[in-house]
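The complex appears here without one of its protein chains, the remainder shown in place.
On to chain A.
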Amino acid sequence: MSTAPKTATSASGRAATKKELPEHFKAYRHVWVFIEQERGQVHPVSWELMGAGRKLADKLKVDLAAVVIGPEGEATQNAAAESFCYGADLVYMVADRLLADYRNESYTKALTDVVNAYKPEILLLGATTLGRDLAGSVATTLLTGLTADCTELDVDVDGSLAATRPTFGGSLLCTIYTLNYRPQMATVRPRVMPMPERTVRPVGRIVSHPLGLVEDDIVTKVLSFMPDRESAKSNLAYADVVVAGGLGLGSPENFQLVRQLATVLGAEYGCSRPLVQKGWVTSDRQIGQTGKTIRPKLYIAAGISGAIQHRVGVEGADLIVAINTDRNAPIFEFAHMGIITDAIRLLPALTAAFRARLSPHSRDRIAS
């Protein structure tokens, strides 16, 4: 359950669109990024957000801070050190053994407390399962605005955060402001923002803050954890090459043509939303606004018409190649390269041709 963003009509009906920040919010400054770590690993989305946060902080001429929350120990210290390499001016840290596993109650307390103590103007989190679970709780506790799944973040002339996100299933974009409340909160999905350069920097100022909880205060207990098998996990978001199929494939059996080409290319495979809704492909392979955002070097879309919902998920690709029978399909409006033909016929030929080109034997033959 959640609410669709309001429409332009409702927005224009609202008079209070000019900034009248209440006095007690005027102390809120600086841009913060929540550094998400789970089981000792920082999620790359946190560094992507540091890149976006750096730009906002520079524009506002304020500091960029990372918030590192986790168990005491090496992993959390490393996360803090890495934050400096990705542009943090300082790090706020809550380190406590009770934070070894992500639990909503303890993490909400930790993040809410540092916000109340050090007052950021902007707070960014990754739109992961952890980030969304945490962001909703923190924003409600602070009674402030939270804009989900932004695709663009900018600072307005008057210094407000302009958070742009797709709306109406991705058909339109809307820019959302949180004018009279602080902090201004937003989540961004993995791979929507480019990964910034990592620079080697000495560790800077770390401000530690206590958690102030004992185990008995936390109602939720982690009974166990079953990590995903690496082999079963799709690496769509971070894949260099992605091949995807859509309704144009006609039948679930034909989807194997997509998988075959992906195998030959050493690529990940994906699909558009209707295929998941029809049950042809599992939802972890869905590309688009409600699925994964990808940024591969090469993206091949076979039989995908290219609804805006899909476009949002693939726009960051270096090279988008579209195969579709319909020359008026919207995908040709954002693909770099297109071919008007039936994907069912072209895919096997493409697989064979790539195999011939890329196999070491054929190279040897050419060389000799």
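A few remarks follow.
In this section, a residue touches a chain if its C-beta (ideal position, glycine included) is under 8 Å from a C-beta of that chain, and two chains touch if they have at least 3 such contacts; residues count from 1.
Throughout what follows, contacts and distances are computed from a predicted model.
Missing chain, UniProt name from the options "ABC transporter substrate-binding protein", "Protein FixA", "Ion-translocating oxidoreductase complex subunit C" or "Acyl-CoA dehydrogenase": "Protein FixA". Of the candidate positions A:78, A:137 or A:254, contact with the hidden chain is made by A:137. Which of A:67, A:111, A:124 or A:146 touches the hidden chain is settled by the complete complex: it is A:146.
Contact residues of chain A toward the unshown chain are 1-8, 10-11, 13-14, 16-17, 38-39, 41, 43, 101-105, 108, 128-130, 132-133, 135-137, 139-141, 143-149, 162, 166-181, 219-228, 240-241, 263-267, 273-274, 277, 282-283, 289-290, 297-298, 308-309, 311, 318-319, 321-322, 332-341, 346, 349-350, 352-354, 357-360, 363.
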